[in-house]
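Encoded as structure tokens, the structure appears first; notes follow it.
Shown here is a partial selection of chains from the complex, left in place.
By written order: A and B. Residues from 1 in each chain.
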Amino acid sequence: MLTLASDFGSPYPAAMRAAVRQYSDCEILDVAHDFPRQDVRTAAFWLREVLPYAPAPAVHCAVVDPGVGSDRAAVALRVGEHALIAPDNGLVVPAARRLRERMPAAGSGLRGVDPSPDGDEISAVAEPAAIEAFEIAVDDPASSTFHGRDVFAPAAALIHERGVASMETCSFLDPVDEFVDLQFPVPIERGDGADGEVLVVDGFGNAITNVPGDLLDGRDRIRVDGTAWPVADHYAAVDVGDGLVTVGSHGNVELAVNRGRGADRFEVGVGDDVAIRFS
Amino acid sequence: MLTLASDFGSPYPAAMRAAVRQYSDCEILDVAHDFPRQDVRTAAFWLREVLPYAPAPAVHCAVVDPGVGSDRAAVALRVGEHALIAPDNGLVVPAARRLRERMPAAGSGLRGVDPSPDGDEISAVAEPAAIEAFEIAVDDPASSTFHGRDVFAPAAALIHERGVASMETCSFLDPVDEFVDLQFPVPIERGDGADGEVLVVDGFGNAITNVPGDLLDGRDRIRVDGTAWPVADHYAAVDVGDGLVTVGSHGNVELAVNRGRGADRFEVGVGDDVAIRFS
């Protein structure tokens, strides 16, 4: 499988898909092409949440590239049976790190479903895999303003054809020791709660923080920036239009409104601090 | 074939597609993921219009789910060779009912094209099929806020692998006698016209009513809420910017503007009453 993701909107991604087809008949899965324009951090968050669900082996091609045409490098990371192709700006690094963990398989909660021989987990490697890095060598890196079509998609397709395990043999890949990292801000744990930050606002208006969801364990109310809100495990647990604090599918504390936009109700946006307190 | 539909926007549907791939290599067709948020009725209308064109056998997975995480059930309906997987809120019931009818095949108007051995029809069953229902058993239904990825997509994939005819043998399906129905409002026929309602406004701004199109047979003008409009069989029959009343591809009376938005010109929105009169 080859996944494609970008902030290109439409119709540029179709040219990326066509470019893949010049080299490979592999399955193409579009992750998203409407990431906020040139917002590497938000795209990196979503790639971390989605890419690990792709069954291995998989090649992931992601392009959010404010530095296109400059001298920024292009990288190919390898984690076990996954390869991640992107500009060297940190875009796929959180996803690469997440791919080192074992994750529950989708569907493992269905009665009687044991989705994998080694027990309900995907992205599974016996030992946490290292992240190996390669630089993508381009003859004339500044020759185009559309590296998605001309560099990243063909490189991903060629790596898919060669096989993730054989990336060393690709003519256009050079092993490198370093690549640009991207770390999400870490919340500060306190005895009476945590100081966190809004990482992303999703399309429903849910404000997704960087605070791990287990902070809410066993609580039915919590204070956010001084105001108390109900804690619930699903949106419909409160009346339509009411706010709540919950744990999203990403495992983080999320500020939400049942059938409304949490970011508006909690008056927060991406990058804002949030003080979460037990009382 | 497995179809996916939701109101999830982006990038959540990519995780549903990846979840399908954990269990099945089947073809995936995305119907839409931009249904109006948590608007079950509008989504149910579109699913009814689109799903019957998918060649059988097919499994359809649709998620518009205001009650996610509450104790609402999840259902799998079967109509002939089609299975429909959804929250038990009526979302796929109009589509299931439509699948019991014989429909003209796309392309049957092309000269010399006889698309099916039994004559230009699809979704064909010798006798109108019953709607059979199963409940989807989930070990811990409240464990996730993302049932699209963790429940519905894997259930649909597993049903596809097992075969629609063998749903009885799926470990996570229990036959049930009842499921939540969803009926579109029925227009009131009158001697001088009909009293109907706007069901949906599409992306072009066309206001689609619940009034059957044959009401317009043989007429060249009709009154809507007291104003007379031309009746035409295509938009370009009137000047650019002019309003008209026509029959849409769904077979219902539609209020439209050539290259404009009918809902604005006729001053109607979803759920509004419309009085259609012959004179």
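Operating definition for what follows: a residue touches a chain if its C-beta (ideal position, glycine included) is under 8 Å from a C-beta of that chain, and two chains touch if they have at least 3 such contacts.
Since we're looking at a predicted model, the values are computed, not measured.
Here 2 of the identical protein chains are placed; the entire complex in the file holds 3 of them.
The rule is simple: only the chains that are shown with their structure count from here on.
Rotation angle, subunit A onto subunit B, C-alpha superposition: 120 degrees, expressed as a multiple of 5.
Separating the centre of subunit A from that of subunit B, both taken as means of CA atoms, is a distance of 32 Å. Residues 8-12, 14-15, 17-19, 21-23, 37-38, 66-70, 136-146, 149-151, 153-155, 157-158, 171-172 of subunit B touch subunit A in their complex.
Within the complex formed with subunit B, the residues of subunit A that make contact are 1, 3, 5, 29-35, 46, 49-50, 53-55, 105-113, 115, 122, 202-204, 233-237, 246-249, 259.
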